[in-house]
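A single protein chain has been omitted; all remaining protein chains appear in their positions.
So, chain A:
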Amino acid sequence: MLRKLLTNGHIRCARRFSSSKAIPELTKDRYNVKRGEYSLLTDGHMAFFMNLLGQNRVINDPSECESYNIDWIKNVRGQSRCILKPRTTEEVSKILEFCNENKLAVCPQGGNTGLVGGSVPVFDEIVISTALMNQIESIDEISGVIVCQAGCILENIDQQIGEKGLMVPLDLGAKGSCHIGGNVSTNAGGLRLLRYGNLHGSVLGVEAVKANGEILDCLSTLKKDNTGYHLKHLFIGSEGSLGVVTKVAIQCPTKPKAINMAFLGVESFDSVLTTFRRCKNELGEILSSFELIDALSLDVVTGHYKMQSPIPQFPFYILIETHGSCNEHDEEKLNRFLESAMGDGVVLDGTATNQPSKMKQLWELRESITQGLLMDGYVFKYDLSIPIKEFYAIVDVMNEKIGKDAVRICGYGHIGDSNIHLNLSFKEYSKEMHNKIEPFVYEYTSSLKGSVSAEHGIGFRKSKYVHYSKSPAAINLMQDIKRMMDPNKILNPYKVLPESS
């Protein structure tokens, strides 16, 4: 009983009750969007869905629909009056076939944890929720390949395959809620990309349903299969605009026997870069995560959630994690690295541990920042890939531009992947600030040849900015592919691609 008490401490409670914001304005009111020429939902349509799925798996009560209409950061709100919960690929196929014939727009939805408004309707699109498609179909302990339905929650998959000595190749703060289908559709990155790579590499196969209802079975469990175009990549990262992912086959790495973590304090961003180089040199093959947290970002969790920082205040903090097969070896490597980094004065203070409870606490410091920022008020979030030398400069630039008008301007993130999460929080939303920040942030990023959306995707909120990171020729080809695969534009409309001329 006491073990449960300790793990369900006040921090977890704060997580559940922290979203105190009122519901957001309707997307159609806040943003300048026009509803496409889609059919309106009729009783006849509803009757078809009820017939197909049964009463319990069709939601049309307005108050029940609300949570499906609002995104996790409470930025956008749609007006869907129909939430569907299929259990099988065949049901998804029949739904899409019907919607395509009747020109009904749909919005596929997994865990609804996306940060760019891609997972909720803009107008009255029918939500296709993968919540009930949550079966793991097979786990191959020798090859490490698993096959599961799109609605499996990432953390659940990790726990189940953990019993067989495997782990999912990606990890992110939303793991307790996000669905693997959503992760694949958005090509989610996360905390371990540094070590285990991108989903384009670890996803071996995808089963998806096309806009016209045709089931496309590319569900291979083979690591090597060069027989024709690699179609699965069409669905990895296209955010539900080319098809609805229904099953995935993933190559899962072995669960490491030895996990170690260090939380370090350094004086300057230069020290961060020096530490990173030394890490790669001295920890090399065992390094699995290298995350940056600036002073104001840590203040989010020590302030709002009263979490404990392991060390006194420093301008920058680094979170390092290692994965290996032998604890003695990894501890020795890590201790040697820490002793020399501290001896040389590059690292000023820190803590190191391999106790599961302590490591959980350290990760919570990093993973709770996103949610904690919401307590500041309204947050403008930017997820940028910037060349590593300039990585932090954008925070200073924004400070100069906006400075005291903001509650907080901070940066944290996957510095190991050159991916910064820039956040500007204000007491409330204002168009004036919005225009001061955008498109400046995107122009700045573009000038450094960076990405305006490193891992969060485009969704609804960034389709106007794709051109900052992709050439006109590339965007044209994307639109050609979209036209071919979804001629009626029913899949997740108003999102991902800019309006074609």
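Simple rule for what comes next: a residue touches a chain if its C-beta (ideal position, glycine included) is under 8 Å from a C-beta of that chain, and two chains touch if they have at least 3 such contacts; residues count from 1.
Following the convention adopted for this analysis, contacts and distances are computed from a predicted model.
Of "Signal transduction response regulator, receiver domain", "Cytosolic Fe-S cluster assembly factor NBP35", "MIP18 family-like domain-containing protein" or "Electron transfer flavoprotein subunit beta", only "Electron transfer flavoprotein subunit beta" is the UniProt protein name of the chain excluded from the display.
Note that of A:Ser67, A:Asn281, A:Gln313 or A:Ser357, the residue touching the chain absent from this view is A:Ser357. Shown as candidates are A:Leu273, A:Met342, A:Met433 or A:Ile481; the residue that touches the absent chain is A:Met342. Touching residues on chain A toward the chain that is not drawn are 1-3, 5-7, 263, 308, 310-311, 338-339, 342, 347, 349-360.
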